[in-house]
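I have placed the structure first, in the form of structure tokens, so that the comments after it can refer back to it.
Missing here is one protein chain; the remaining ones are kept as they sit in the complex.
Let's turn to chain A:
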Amino acid sequence: MLLDLVNEFGKAFLETFWMMSIAVLFAVLVGVPLGIALFVTREGMFFENRFVQQVAGTIVNIIRSIPFIILLVVLIPFTKLILGTSMGPTAASVSLTVAAIPFYARLVEASLREIDRGVIEAAESCGASPWLIMKDVLLPEAKPGMIAGLTVTIISLLSYSAMAGIVGGGGIGDLAIRFGYYRFQNDVMLITVIILIILVQLIQFIGDRLAKAASKK
């Protein structure tokens, strides 16, 4: 019985880890370019473009304004379309990814906006191309902020991932609901919560450390 529970916990963790890894990977792969795009198309920047700025901004805002639990349900047909199923952690990672990308993109944009406009101008006055400015000025200067933003994103995803259990996504949340809620095993619920608290502390600690190491200010 105890061994069963340990196994259940192990499985739930792997599932959560799996769905979050996919979501975080895409959040970085798509969110960073999207965040940069949102920034460099702003007024006064080198790729100033009202159309792109407003279209991308609106899409990001729409996704961000849908509560995750609703997004989960709304995306079921889409998940079925690309994966053939809407059950399991991989399926849950689809909606997590959709939520994570705009979330992180906004945080990336915000950390880019923190950069002193003068530093970008100085780079322009050296005759640098927009590409070089993005690579050698924007990314290094925003790196600490982007790491801090990723920490926030991962923690938010962890709490989102717990909801995935509701639609059969598996993971820690699923475990807590199945055992703790439906079977009234309060100890399971309690352990889950404690583990989540420890996890969040750990992620925040590592994130803060990395952000500090990246900052040369």
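Heads up, the rule we're going with is that a residue touches a chain if its C-beta (ideal position, glycine included) is under 8 Å from a C-beta of that chain, and two chains touch if they have at least 3 such contacts; residues count from 1.
The working rule: contacts and distances are computed from a predicted model.
**Q** Going by UniProt, what is the name of the one chain that was not included in the view, given "NADH-quinone oxidoreductase subunit J", "Propanediol/glycerol family dehydratase large subunit", "Methionine import ATP-binding protein MetN" or "Tripartite tricarboxylate transporter permease"?
**A** "Methionine import ATP-binding protein MetN"
**Q** Of the residues A:N7, A:Q54, A:T85 or A:S129, I need the one that contacts the missing chain.
**A** A:S129
**Q** Suppose we count only contacts with the excluded chain; which residues of chain A make the list?
**A** Counting over the whole complex, chain A touches the hidden chain at residues 116, 118-119, 121-129, 132, 136-137, 140-141, 143, 214-217.
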